[in-house]
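Data first, discussion second: the structure below is written as structure tokens.
Every protein chain except one is present and positioned as in the full complex.
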Amino acid sequence: MDVLEAAGGAAAANLLAPAILFFALGAFAGWARSDLAIPDQVAKTLALYLMLSIGFKGGVEARASGLSADLLTAGGIGLAMGFLAPFAAYAALRAVCRLDRLTAAATAAHYGSVSVVTFAAGSEYLRAIGVEFGGYMAAVLALMETPAILAALIIVGARARDPATPYKPQLWREVLLNGAAVLLIGSFIIGAVTGERGMDRLELFVGPLFQGALCLFLLDMGLVAARRLADAPQLRASMILFAIVWPMLSAGAALLAAQASGLSIGDATLIAVLAASASYIAAPAAMRVALPRADAGVYLPMSLGVTFPFNLIVGIPLYHAAARLLMG
Amino acid sequence: MDVLEAAGGAAAANLLAPAILFFALGAFAGWARSDLAIPDQVAKTLALYLMLSIGFKGGVEARASGLSADLLTAGGIGLAMGFLAPFAAYAALRAVCRLDRLTAAATAAHYGSVSVVTFAAGSEYLRAIGVEFGGYMAAVLALMETPAILAALIIVGARARDPATPYKPQLWREVLLNGAAVLLIGSFIIGAVTGERGMDRLELFVGPLFQGALCLFLLDMGLVAARRLADAPQLRASMILFAIVWPMLSAGAALLAAQASGLSIGDATLIAVLAASASYIAAPAAMRVALPRADAGVYLPMSLGVTFPFNLIVGIPLYHAAARLLMG
Amino acid sequence: MDVLEAAGGAAAANLLAPAILFFALGAFAGWARSDLAIPDQVAKTLALYLMLSIGFKGGVEARASGLSADLLTAGGIGLAMGFLAPFAAYAALRAVCRLDRLTAAATAAHYGSVSVVTFAAGSEYLRAIGVEFGGYMAAVLALMETPAILAALIIVGARARDPATPYKPQLWREVLLNGAAVLLIGSFIIGAVTGERGMDRLELFVGPLFQGALCLFLLDMGLVAARRLADAPQLRASMILFAIVWPMLSAGAALLAAQASGLSIGDATLIAVLAASASYIAAPAAMRVALPRADAGVYLPMSLGVTFPFNLIVGIPLYHAAARLLMG
Amino acid sequence: MKAVTSHKRTKLEIFVEQHALERIEAMLGEAGFSGWSVFAGVEGSGAHGAWRQTGVGESAAYLVIAIGAETSAQTALAWLSDYFKSYPGIVASSEVTVLRDDRF
Amino acid sequence: MKAVTSHKRTKLEIFVEQHALERIEAMLGEAGFSGWSVFAGVEGSGAHGAWRQTGVGESAAYLVIAIGAETSAQTALAWLSDYFKSYPGIVASSEVTVLRDDRF
Partner (left out) sequence: MKAVTSHKRTKLEIFVEQHALERIEAMLGEAGFSGWSVFAGVEGSGAHGAWRQTGVGESAAYLVIAIGAETSAQTALAWLSDYFKSYPGIVASSEVTVLRDDRF
């Protein structure tokens, strides 16, 4: 079948993209316990840079194409999935993985939220194979970061906060004003405000440089993911299963919603990638404040060690192939 | 009036430049106490990179245009202002802001010295609106960094050094060999020595990349400035007044001197920007060594929290409009 | 004589390359004890970036030209020199510099191993004067990093390990899986696998950006080398002699081997540069683990403070001139 | 060499996660400490598992060192003893000698 | 303010080079420490000369702080006393007071 063949070829192409290979190199080095390491301040800056670039490029493109109905549609699907998915994920994590309430809720928040780098890899993949998508998808990405965190707090309810503690963390700040979200949304607005004129000045910075920064960052992600997995002997088969099956189910649901609302194949692919992706920066930060007793030794290895590589290598081409099958 | 209208348009254009908007984004994040932060080692490197680029580009251009009389004129004005302004500023700070002697002298050093990033923003502004200026202005920038610091030491005289202390800081090293000055002047010389051939190799590094680095650095400056202001409840109205009015007076004096000596509009604008700008890296470092009892809680919020944003957003287009009014 | 004249001109051109001048600037700042400093995490990242770029570009070029006999020849010469040179160097260091056994062995490891940045400067030099060389030389560089370290361990034999210590460092990991080697070889493979298609995406990142990163890194190397020398009053004349004469002898031997096996002038120059260069990252790291009682106050000032600047400024054009004399 | 008068004070060494720094520093001020210094760890281990500062997805412990009066330390310890019921971290206190007792 | 019960423990401050961290942390675990924290130095000096963290060719000392039972500390000190025969570094131990003795 033509579509599947094409999908196979596309998957192979994805596998051989430099960024994916640098991820594999990092994973190998981490697994072999090499002392290779990207210094942490540089890794943090690379993450900020990726968000700045994604936001800015998205804003410039969104301005060029005008505020379309598609933005509202995609944003609506994203918000709905980000908020509702955690409830289903929570039930599945309790039933299948037998996690305690707090850890299940925190893990659900991770899977409802999104991964910026998975999104970046997804959009690079679409660019490489010449599939168009809306610049506003960067805004959808930003929209999907936080609802799942709120959902997790609703799930655990009042039980989360320990009455004994005099410490009242300013949770809304951690959730709504986390650096990543602020930079992503801020850069989107700056891109939308300055448009082509701004892009003229920053073309090189957010364009060709992006590829290299992504390679370096994925090298680091490979190192971190491999070490995370090595340090997580308690990761049970049921958790690994969830970390692979759940993203595919989420992506499927997102694709059906995208098809029903008439989004393009590119937009549908990206919204599936977002639904499938799991957070490993914003959600852990929020959970450490809000649900300190949830076990980070469960949600981080699942999200960072299993789901992230799966989406990067298998998921992205798979969801795109499915989008073409459904909507092509 | 045409000139004013054009000035208004130019000011609006300045406001919408990506770099200025990233400063605003940083200031918002700092004000809202988001956890957004550029890691300090990266911020330091960005500052070094900006100086390397400014110096190198200036050197290349200065070589291309030859050692002109304009360099001597501009350098002379810069040196004179850098050395004399602190005496006037000291008097004003004592009389108007009622600062103690040491804090007044230290603050005067800040206002007599210059801000590299304000200069960078000023020259980007001129480039964006197509106004030419001499590459040697980078050398004038370097010349203006230290005289004000020496002036401040003369003002306080022997009283500065505590006889009780066995500690004799090597002040000349802090002042003359501070990293910023060495890199700026060194890069200028390297640019002048290698000329176009050197530029061929570094074109991309010091050119299009500069815009992006400036955005990132101004994002950080916005964060730092906002936090500085928030932590400075003791900043009195008279100090805020000084931090806004003094730069305009300095810029005016510089413009008059530039007009009298026949500099171009671009050079005049930049020398006004330099005169108006206040140091927040070199001067504080020197003052911490030379006048440790001066109150950093006064001079840093004034320079970094008030004068820097004022120059960046209002000052630069204003001084340029004034230059055109005077000399156009 | 034409060749020598040309060599003189080339040496002058090398001296005036921006990267070399930035090294000189750093050395001046370090010597004058300016507080100029590249933050350490950034310096580490620059080193990683240089290796990533060198490896990737080498891999892409090696794929384009196919696996040639020249790769095997150059690799063979490199491996042989890397493994055998330390035995000769050890004898010389014992006889001439009167170093103790452990320090002599550790120093020999440094001179048998290679310096990535010297290689980078050598290939930039050849590019600047338009001399071709094989992309596989990056692989030869990677091959030459470790044999000398093994040779040093053979030289000291069982005496190296203290039986009293319960600590058994995993030496093979430090030696074979050191971050630099893994990144260099990994990037070479990624370059070879992705070929032109990968290069299309990373062209800017590994190309024009490289020049700027090299300038910044050499600025830092200048600072570090000058400070190393200043802190090494115990460096005797015989050690300085060795640090200058040995590289020339090694380069000569490499050139004769290259001529005998019919390599091109470019490849011969680079293999001479590699033979002449001394390690200052991989070898010290391995020696700190394997021979902790060897005196780092000897091998680091020699390698970093004397040999590195000598090769950078004098050696590279000299070895190239000799290659042209021999083979031209 | 002239004699240096010295005084006994209590030193707290508090290991906590980054998100708690702001609140804990405010608490130290309220408890009567006139100064403190914060250092960032690079890796570590504890009841909540091992961590390493990587720039991606990690917790990372910070060390807050605060030197002050014994009574201030007691107030801080009472607060921390509650805080540590929910959040990761530990605190150690010990006696140190300082110059210039007016400053603590 | 409610009373805070506190307990005596031993604090080790171990200064070592980076390559030894993994092995020393494993040793601390085996010696009975349930936690430790590692900090990176920026410069220093010792019997093996002076160093500065530059990113190029330097050693750099790290500080491992481990708080635990006296017996754990003794085990660790015995191991370190051998280790330091070959490798650079020092260790200092002192007594501290901790909350929540069950955690150490």
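The chains carry the letters A, B, C, D and E, assigned in the order they are written, with residues numbered from 1 in each.
Just so it is clear, a contact is a pair of C-beta atoms (placed from the backbone, for glycine too) under 8 Å apart; a residue touches a chain by one contact, two chains touch by 3 or more.
Note that the structure is a prediction, hence the values are computed from the model and not measured.
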Can you name the residues of subunit B that touch the chain not displayed here?
37-44, 46-47, 162, 164-167, 169, 174, 220-221, 223-224, 227-228, 231, 280-281, 284-285, 288-289, 292-293, 296-297, 300, 303-304
Where does subunit D touch the missing chain, residue by residue?
1-2, 4, 6, 9, 11, 21, 25, 29, 34-40, 62, 65, 67, 94-100, 103-104
Interface residues of subunit E toward the undisplayed chain are 13, 15, 39-47, 61, 63, 74-75, 77-78, 80-81, 84, 90-94
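Quick note on the criterion: only the chains that are shown with their structure count from here on.
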Can you work out the whole-Å distance between the CA centroids of subunit B and subunit E?
45
Once you find the CA centre of subunit D and the CA centre of subunit E, what distance in Å lies between them?
18
Enumerate the residues of subunit B that touch no fewer than two other chains.
39-42, 204, 209
Shared interface positions of subunit E, touching two or more other chains:
none
